[in-house]
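Only a single protein chain was left out; the remaining protein chains are all shown in position.
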Amino acid sequence: METYEDKYNNRALVIGGGIGGIKAALDLAEGGKNVVLIDKAPSIGGLMTQLDRTFPTNNCDLCTLSPHLAESGRELHIDLLTLTELVDADSEGGKFKVTLKTSPRFIDLSRCTACGDCFKNFPECVRFTPGLDHRAPTCMRYPQSTPYAYSIDMAKCKDVDALGKVCPANAIIPDDKEKLLELEFGSIILAPGAELVDPRPLEVYGYGVLPNIVTGLEYERILSASGPTLGELIRPSDKKQPKKIAWIQCVGSRSVKEGCVSYCSSACCMYALKEAIVTKERFQNDIETAIFYMDMRTSGKDYELYLQRAKEEYGIRLVRSRPESVEREPGTDNLSITYTITENTLPVRENFDMVILSNGFRISDDLIGLAEKLGVELNEHRFAKTGAFEPVATSKHGIYVCGLFEAPKDIPETMVQASAAACMAMEDLQSEGASKKPEEEFPPERDVSKEEPRIGVFVCDCGYNIAGLINTSEMVDYAGKLPQVAVSEGVGYGCSRESLEHIQQVIQEEKLNRVVIGGCSPRTHETLFQDTIRKAGLNKYLVEIANIRDQDTWVHLDRASEASDKAKDLIRMAVTSVALSHPLKEHVLPMNKDILVVGGGVAGMTAALKLADGGFKVYLVEKSGELGGIARTIRKTLEGEDVQHFMKDLIERTTNHKNIQVLTKSMIVDHTGMPGLFTTGLQVGPRMFYRQIKHGVTILATGALANRPREYLLDEHEAVMTQLDLDGFLEDHKDKVKAWKKVVMIQCVGSRCPENPNCSRICCQSAIKNALRLLDINPEIQIYVLYRDMRTYGFQEDFYREARKRGVLFFRYEPDDSPKVSGRNERVEVIFKDPILNREITVTTDCLALSTGLVADEEDTEDLAMIFHLPRTSDGFFLEDHVKLRPVDLPVPGFFIAGTAHSPKTIRESIAQGQAAAGRAQTLLARDTINLGATVARVDSEKCAACLICVRACPFDVPFINADGYSEIDPAKCHGCGICAAECPAKAIQLMQYEDDQIMAKLDGLFERIA
Amino acid sequence: MDTFEPVIVAFCCHYCAYTAADMAGTMRYSYPPNVYIIRVPCSGKVDALHIMKAFQKGADGVYVAGCLEGDCHFKTGNIKAAHMVAYLKGLLDEIGIGAERLEMFTMSAGMGERFARIATDFTERIRKLGPNPAKAGSDKTDKVAVG
Partner (left out) sequence: MITAERKPLDEIIDYIKPFSRILLVGCNECVTVCAAGGRKEVGLLSSALQMAFMKEGKVLDVKELTLERQCDPEYVEELVPLIDQVDAVVSMACGCGVQEVAKRFKEKPVFPAVNTKFMGASERQGVWAERCQGCGDCVLGMTGGICPVARCSKRLLNGPCGGSSNGKCEINPEVDCAWQLIWDRLKSLGIEKTYEEIVPAKDWRTSRDGGPRKIIREDLA
């Protein structure tokens, strides 16, 4: 067994390199902890990298995900081990001794440049992933893969010598061996994801037998620009564009049949809607789309609006029916779906060109083995078992879970859990003392301001990638003759360690003060070369990369001489531009490590406690007189856990914690500063004393309001109450409940309506919870639930099934034909329509429970939004920085959000987000200083006309006209887009690193040849 | 000169278009070498002046490439860029350079194929239009001066 040099004895292991694992690893690393991230696959990225676009923004994933991946690849604290799995684990005294097995890649990662020569010459030897990838143009799972390297399937390789010779970087290791590593960890995060239910055994759908039936993921690959069809929508059988497509929901989910899972897979309704919308966006009236569904479960933040858009704006047909079968239309490659709708007793047959199966998630068999090795208990559905109020803690202390392995969910929830898991793991690692890798020491920066430019040009040949098409020594000679160039050299692979050291040496020996690299893309390699020149004593902004590979030799393969001329042009442009570059200072400020938590509900207290336990000072500000928020009035969870017991403990711990100062009856009144240096003004206590708090981070956990619309006799008739009222009533008045004969529940009261278009997410499960508890007290009660869609996502589906089994009756109503309610002495009469029998039913009920859900506290959020400069959604919830990838971060740096101030959610979900906010906060708090970067806009006050154009043009509201009468741009807040610089009519603004004279110099450099 | 080889400047935003251009490279989509890319953080950073100077210095065509609408890393930069390009097209028509020598395109980072196709199509468009009339005029002057 190989021994692994254990440089840093205290770290976390993250298993699974999907988006959740990456996020957890990044958060830990940013928090100063060391992480080993392992994935079975040759590159990280998981499921998300295979999607075309993501809901609800319909953005392209690669654009938003790839920076995260690249970050993950280069982060100082992360060791990334691909093709690696856990084979053995042993725990002792809070430590885990783990054996990892790394399968051979047969490629040296430090040498592979991803040129693709191996794939071109020996496509059969290079690894593919399943699915539609057999037609993929590249064997990397997606084009911006991390690590950026290929992998070889040696078993399929017949001529190993020839394969080795084809690699210009000499990166192929024919005798690469399986490696076993034994490592110790303080904590483990499980993020292994889930697999998709295989639709093959579900014979009614004909997947794998009939043509033109694909799964949702396969359809994503077809739509994807980097997919096998390059984004062209064509159906597999005849490569023609389909004109009519159907989606079938709940394939393999919500069913107790063989081969199915009984829970709801939570993400499929949204992904089917997304796929249909994207399809419609592209083909408009040229294509028909229909979705067959049982309940449309669009219960996430703003998802209901997405559903409305799908129906109204895009004309996507929604058919409430679980199809009975899919068959081939005789003599064609088309398909016919047989289904029944409630309005019609006879089955309908309808033809489609293509059918997409929205298959759900399931836990793969190998995860059972993993759980066993780690001693982690699984639930009945084989997902990791977690605590009722510990959403990411497994049954084993020190092991946490996030993402699909915890329960089926979508990306934002996975991101929340990942940050929560990182927060939990950080706590375990904390006690172990300092765990930072030694920061690299840089020599002092040389002052080059008085020197004439002495430019060094280093041209990479990148093996055949550049030198295969053009003569790099010709480039070197050419560059050497350019003005101000002192040194010009060829460096082979410029990014190899030897070359980097050589460049560093030449800079020092030749007293160079500017550097040009002729090589690959600055997008991937700029930081590397910046680091190199910094090590040589130069400011890192004195380097420019001429992209003569990705944007020259790779794209002009058939025109060697033009490519050669162009390479010279690109190098010349870089030289003229770098001559004008000057040292830039990254803005650094000391960090205030205190935290302000606004809101003392479950989420706020959870976040405060996590941070206080981590040794940080927390100010917890609560508007009302007491901690607890809405949860103080909730008795039981759907799973039957005692909420009050939990709350009592939570409030006690919060109040008594030495690091937490609780300020009740307090209101935020003003706020200034920047992350690490905030000052917030409060009015405290009954006498409204004004005081200021200085803090580095702000967590918003202001909660939401229990909705109480004046509908259905609520607050007019004694028998009418909300689900929240009923939750307490049935505990306090068991005797009364025992006398009840009938209870009616109406769903979506005050939600999914014009006044409040969104879904409140929690009401379906509240109704089921209360129905089951009523039956526990009095099994004779007949309960009627009047609903629009039952949205019992994830494992809540089990309780929905149980409720049906125990005799609860469910009737669907349409919003334009809602139930009629009138008082009948102590009781209430409810008239509603049974859609199946198509006739009216009248029930006189002892109790009418209204599922009223949560709404944003408009007044509160409006004030806070104004004070903190935060955006809100149309319904008054705070809007996060990125709805998909940054659900805990607010757009103002240094602000995080948790709980129902973000959107309606369950207690468990609020706890997870509270932990996540604490985790995200710690990524900032780990630093002693704040580096604000150098690419910021700078105003020349002499030129500024105070015209306000920059103030109005800035997408982030950063510039303002200061007391001296000119525009001021706070470098701490500037995002560096340069829009103000472009729009300034007085040319008073320059964006550092992209100054006008540098851009003009590039143009000058380009046209010198022509002139 | 028997065949006219236009020089085209493409201002590409870092997050989408420049990445798409790299992607075209990764996937080996070839396009004419006439297109020179200048990287900017956001298409909204492209100044009308940069474009005018590019033409003045001798570019035969210029385009700005940003993220797809709604995908801008900086929220609205690509929309501002599109407005600026539309305005400048008017100015180019006024001085007789021709609006069709300038264009705005959008693409996502994954669209290497689209990048290559746009580069190819735009080069063809400019090739058909012939050399930048300002440059053609000044070439004449040079000859006069020399002759």
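The letters A and B name the chains in turn, as written, and every chain counts its residues from 1.
Everything that follows uses one rule, which is that a contact is a pair of C-beta atoms (placed from the backbone, for glycine too) under 8 Å apart; a residue touches a chain by one contact, two chains touch by 3 or more.
For clarity, every value in this text was computed on a predicted model and none was experimentally measured.
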*Sort through A:Ala953, A:Cys974, A:Met992 or A:Leu1006 and give me the one touching the missing partner chain.*
A:Ala953
*So which of B:His14, B:Lys53 or B:Arg127 would be touching the chain we can't see?*
B:Lys53
*In the complete complex, which positions of chain A touch the hidden chain?*
943, 945, 947-949, 952-953, 984-988
_Suppose we count only contacts with the excluded chain; which residues of chain B make the list?_
47-49, 52-53, 55-56, 91, 94-97, 133-138, 140-141, 144
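One rule holds for everything that comes next: only the chains that are shown with their structure count from here on.
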_Quick check: how many Å separate the C-alpha centres of chain A and chain B?_
34
_For the complex, give me every residue of chain A touching chain B._
57-60, 62-63, 66, 114, 116, 137-138, 143-144, 224-226, 230-231, 521-524, 547, 549-552, 554-559, 562-563, 565-566, 569-570, 573, 935, 953, 955-956, 975-979, 981-983, 987, 991, 994, 996, 999-1000, 1002-1004, 1006-1007, 1010-1011
*Provide the residue numbers of chain B that touch chain A in the complex, in ascending order.*
7, 9, 14-16, 18-19, 21-33, 36-42, 44-50, 53-54, 57-59, 67-68, 70-71, 73-77, 80, 84, 108-114, 116, 135
